[in-house]
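Missing here is one protein chain; the remaining ones are kept as they sit in the complex.
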Amino acid sequence: MFLLRRTVDNARQLAPSLRAMSSKGPLVDLTVDNDGVAIMTLQRPPVNSLNLDLLKEISNSLDEVAKNKSKGMILTSSSPTVFSAGLDIMEMYKPDMKRAEEFWTTLQDVWFKLFGSNFATAAAINGHAPAGGCLLSMSCEYRAMVGGKFTIGLNETALGIVAPKWFMDTMCQTIPVREAEFALTTARMFTVDEALKVGLIDEIASDKSDAINKCKGFLKKFDRIPPLARSLTKQKIRDAPIKNLQKNRQADVQEFLGFLKNPKVQQSLEMYIQALKQKAAK
Amino acid sequence: MFLLRRTVDNARQLAPSLRAMSSKGPLVDLTVDNDGVAIMTLQRPPVNSLNLDLLKEISNSLDEVAKNKSKGMILTSSSPTVFSAGLDIMEMYKPDMKRAEEFWTTLQDVWFKLFGSNFATAAAINGHAPAGGCLLSMSCEYRAMVGGKFTIGLNETALGIVAPKWFMDTMCQTIPVREAEFALTTARMFTVDEALKVGLIDEIASDKSDAINKCKGFLKKFDRIPPLARSLTKQKIRDAPIKNLQKNRQADVQEFLGFLKNPKVQQSLEMYIQALKQKAAK
Partner (left out) sequence: MFLLRRTVDNARQLAPSLRAMSSKGPLVDLTVDNDGVAIMTLQRPPVNSLNLDLLKEISNSLDEVAKNKSKGMILTSSSPTVFSAGLDIMEMYKPDMKRAEEFWTTLQDVWFKLFGSNFATAAAINGHAPAGGCLLSMSCEYRAMVGGKFTIGLNETALGIVAPKWFMDTMCQTIPVREAEFALTTARMFTVDEALKVGLIDEIASDKSDAINKCKGFLKKFDRIPPLARSLTKQKIRDAPIKNLQKNRQADVQEFLGFLKNPKVQQSLEMYIQALKQKAAK
């Protein structure tokens, strides 16, 4: 992962994430509805930037869902406009290396637990889902997204960042490799209609509640499917990407830390954050 | 592979397979038509359940087609409503372990010979094609399916069964991995129209004879293609799934036998068979 030139130009669109550095109360709300479906709501205002604290809570919440043997889980956001803005840039700027390592390891953990979960998963995408937000939703087995002006995609290159191989693998389990290459290199943010057409999402919803209902409709398909057979089948068809990261997990951490130690990267991050501050001040 | 709870609910749709435990005469009819195309017809009434005997005959018939250097082979069924109902459950219930091992090894053989055949292959799918029936047709290079009420898919999870990795690999050579995951986990049986749309079949036929004609139309494309180049090209693009099973062949057998030895699996099978008997008695 590399932050490079021109990031400032691209910074504007992610400006809200700068204001997202603190929070009170739990960052994840986990409830189980009458049908036995767990609803996991990300609630780190304003844009659910994935910092270490939020990732830890997601990780613990995924453990809880696994333990409670819910009928399935729906991932959504408390924000009316953003599903998740992706990784919190403040975890990367002049980082404590010990914490940075924990940050990245926790992100990997979240992916292992979500992408490889034994329970069924769906994302009710009720707002923008760039970068890490797109990753979380693609790691689920089904995606219903609220129509309108929201966008979704792995747009890391726009910020001078290279998405790790397992982000790419996750995308290639979802859409054709040629579409993934085009999207990844051009930092493509798909409109909801485009996302539906290419298969990046499965359904368009009218609002959050409709998105959750559509996710429930997907999970309902499993009422008559023996859960162990379902979960082993899921894990078998997701086996290759999981094995890949398991094998390269330590190298993947080192690649991330090496990226953070690069002075040019830190310089780019500083420029980026300055741009965010200037925008916030207006 | 694991048989689990709720299988009884799902048993009804496969009920005919219980009546399919004996047969007289050859289980496979192999003829060569005037164009030099081999027609292989499965004829183990009523639903072409794949037991050891039928699999052995298919295996031998595939050897014959390979030896006779036919222009290609079309796989079809003598039943007016079922292409093949898949693996015969009676081979798995309280099995003789020696026979069960031969059963599974023969199934692997059939796949190696069909999926990796040096002759061109097409399936004239003239009836339902669940599970193993879907596998046989996907192992061919072309699929024409009779329209109407028939369905096709790898619906193993509905019976609490996990399709082996090479079933999945075969499906992923045919349709996109995201479609395969959805279909495999939800035990999706595609209507003919759905199957065409996703690429699980190539053409819709009006009846069996039309399906065979459409398969012949596909095989006719090879009249001007040097056969060795064609067959090496086919084997090269199918190389990865073939190598995968070759490498894991023994482990795949052991996984199947371990599944049969599981008391819970045998219990599920017993419940399943009781349900079939009750249905048959009505």
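Labels A and B are assigned to the chains in the order they are written; within every chain, residues are numbered from 1.
The working rule: contacts are C-beta pairs under 8 Å (C-beta built on N, C-alpha and C of every residue); 3 or more make two chains touch, one makes a residue touch a chain.
Source: prediction; values computed, not measured.
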Inset, instruction - Could you tell which one of B:M97, B:I225, B:A251 or B:A280 touches the chain left off the display? - result: B:I225
Inset, instruction - Pick out which of A:P130, A:G160, A:P227 or A:P241 touches the chain that's been left out of the picture. - result: A:G160
Legend entry - Absent-chain contact - pick from A:A123, A:A180 or A:I201: A:A180
Legend entry - In chain B, positions touching the absent partner: 120, 141-142, 172-176, 199, 221-222, 224-230, 232-234, 236-239
Inset, instruction - Go through chain A and note every residue touching the omitted chain. - result: 2-7, 9-10, 156-163, 165, 168, 172, 176-178, 180-182, 184-187
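Convention: only the chains that are shown with their structure count from here on.
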Inset, instruction - Indicate the whole-number Å distance between the mean C-alpha point of chain A and the mean C-alpha point of chain B. - result: 38
